[in-house]
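As you look at this complex, bear in mind that one protein chain is not there, while each of the others sits in place.
After this line comes chain A, so read on.
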Amino acid sequence: MIEFKNVSKIYQTKSGTVPAVQNVSLKINTDEVFGIIGFSGAGKSTLVRMMNGLETPTSGELSINGKRNDNLSKKQLREQRRKIGMIFQHFNLLWSRTVLENIMFPLELTGMSKSERVKKATHLAELVGLGERINAYPSQLSGGQKQRVGIARALANDPAILISDEATSALDPQTTDEVLDLLARIKSKLKLTIVIITHEMHVIRRLADRVAVMENGHVIEEGTVAKVFTRPEQELTRKFVNTETDTGPDEDVKPVISELLQKYPEGQLLQLKFHGDQVKMPIVSEMLHQFPDLQLSILQGSVRQLQDGSGSIGSLFVQLVGNEKDIKGALEFLRTMRVETEVYKHE
């Protein structure tokens, strides 16, 4: 277990003090995937860099498996670092080394024999799907391949903890998914704690069990991914969740909406958001059952699964046509069923 207790980091600059992390308390359980989301400058990187001593807290305590981690000697710190793998946004590979030599780098530091190093690094290259490219230099690889080398290198010393610092932020969406798939595979195959920093909710949804949201050095919200996705408490969290669940109508739905608005001026255009088990319940048919005079047309719908299967999010654009009383009653029904409802009006 990784435990941050009231941790702060304050930088002294010529123009004054800059608080990067303020009074953060967090517990990260062993073998879980913990996500930290926030915009750049929120203090996420500073916080996780304390785990491998690239940053030291100004105040507060950090312990890993009950052992204080913020007052290690240089030698202890080096030992500790070997148990923590890290992957970076810009990969940080040595351009002067081949794929295999890059993966061997951390093994060289521990003084492993050459033949063992080669064997282990070759195995890791195969694990990340680069078995054929072990003699290529980083400059000959694509961004996704470079990150695979980064991942293999981070796993070389069989770490107990893997830190991913915006590992997919420099990659295009498709490559991002490939790298996320690889991380998901590693998660299921190896026993290790993974701490993911990102500004993309997509990454959290795909991988994380629990998530903390950071803003201006504070953790403003924390919980299981299912909970944070379905019942976000803070404005910023809602923003992150919304980027992931298509709240506004898509471009291709907009003309349909304005057309329907024209055609049925008396109708109501609604967006319904279903969370968790609501997705599986026959809420809409129940509503039509109660108000049989209502006409309903579906414009667009989507359902997304969360990573651990514990939840899903549905979004449905519908138009209701009928008398005002029925529509009011239907909206009331949706409210009692706790379906989030948004009403679009004529512009």
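Just so it is clear, a contact is a pair of C-beta atoms (placed from the backbone, for glycine too) under 8 Å apart; a residue touches a chain by one contact, two chains touch by 3 or more; residues count from 1.
We take it that contacts and distances are computed from a predicted model.
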item: Name per UniProt, for the chain absent here [options: "ABC superfamily ATP binding cassette transporter, membrane protein", "Thiol oxidoreductase", "Cellobiose transport system permease protein" or "Potassium-transporting ATPase KdpC subunit"]; value: "ABC superfamily ATP binding cassette transporter, membrane protein"
item: Options A:T17, A:S73 or A:S139, residue touching the unrepresented chain; value: A:S139
item: Contact partner of the left-out chain, one of A:V21, A:L62, A:L93 or A:I134; value: A:L93
item: Given A:I84, A:L272 or A:M287, the one touching the chain that is not displayed; value: A:I84
item: Chain A residues touching the omitted chain (full complex); value: 52, 54, 77-82, 84, 86, 88, 90, 92-97, 105-106, 108-110, 137-139, 153, 157
